[in-house]
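Every protein chain of the complex appears in place save one, which is left out.
Presenting subunit A:
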Amino acid sequence: MSNQPALRTENLEVTYTGNRKVTALDGVSVDFAENALTAIIGPSGCGKSTLLKSLNRLHEIQPNAEIAGEVHFGDQTVYDTDDPLPEIRRRIGYVPQTPTPLPMSIYNNVAYGAKIHGDYSREELDDLVETCLRKVNLWDEVEDRLDDPGAALSTGQIQRLCLARSLAVEPEILLCDEVTSALDPISAEQVEETLESLKEEYTIIMVTHSMDQARRLADDVVFLYLGELVEANDARTFFENPQADRTKEFISGHGASTYLEKSSDESDSETQTDEQVDGSRDRPTAVEQ
């Protein structure tokens, strides 16, 4: 799994032709490095989710989306391909923003993808479910209640269950759409830890609203503004030495407000090991006082 190819978009253009025409993505060309976590950031409605979903053609399930351009996936192309769509979506998995259990047991939530893609014996499935649940640090919490409905878990647990479900089909890339935005801070932190550990094995591309989160987790950052790519860089350069003016503005303005919101839960700041994050966390708090 280590030499899997990264994704590369080429002049990706997505237009929604509903009641009025909206260009959600306007010629975005960007590379996503392998075995790294890339954060897609930008203001609301700038096309973050559209970019994410267009990477495995998930936006095609909503009517009235038109697309031009191409996504390269290793030596394959995502759009110009003879492979059935489900095969592409298996290799490029997607985790939705709202923690959504499938209407089945915890066990079957994880086994679902595996069951539809291949023949597994009962033992193999058992192993797979356990491995995936362990990878997302959920196994200890659910091992005694695998037959309970997935919907009976807490929201944070459900989101980790969703990650486990995506892992069970052995994807190469994981697309995560603001996976912590619906969670309380503690669950969000658990999901973040999970993502942190997963990026050893998988290429993760995540959309996030939180600059904090991007700083903490991302290796690379892609900044979109009104459907256009403003800057794509490694996280350190992006936050410390942004190239585009718009990035500078966005980081200082948006970043500060994010900190102010979060300044109430200082308790978890001890767990931050990245001094870059700690340093920047102090600054806006001081501004507030």
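Just so we're on the same page, a residue touches a chain if its C-beta (ideal position, glycine included) is under 8 Å from a C-beta of that chain, and two chains touch if they have at least 3 such contacts; residues count from 1.
FYI, contacts and distances are computed from a predicted model.
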In UniProt, out of "Polyferredoxin protein MvhB", "Binding-protein-dependent transport system inner membrane protein", "Heterodisulfide reductase subunit A-like protein" or "Aminomethyl-transferring glycine dehydrogenase subunit GcvPA", the chain dropped from the view is recorded as "Binding-protein-dependent transport system inner membrane protein"
For the full complex, which residue in A:Q97, A:T131, A:S181 or A:N233 touches the chain that was left out?
A:Q97
Name, in rising order, the residues on subunit A that touch the hidden chain in the full complex.
56, 58, 60-64, 84, 86-91, 93-98, 100-105, 112-113, 116-117, 149-152, 162, 165-166, 168-169, 175
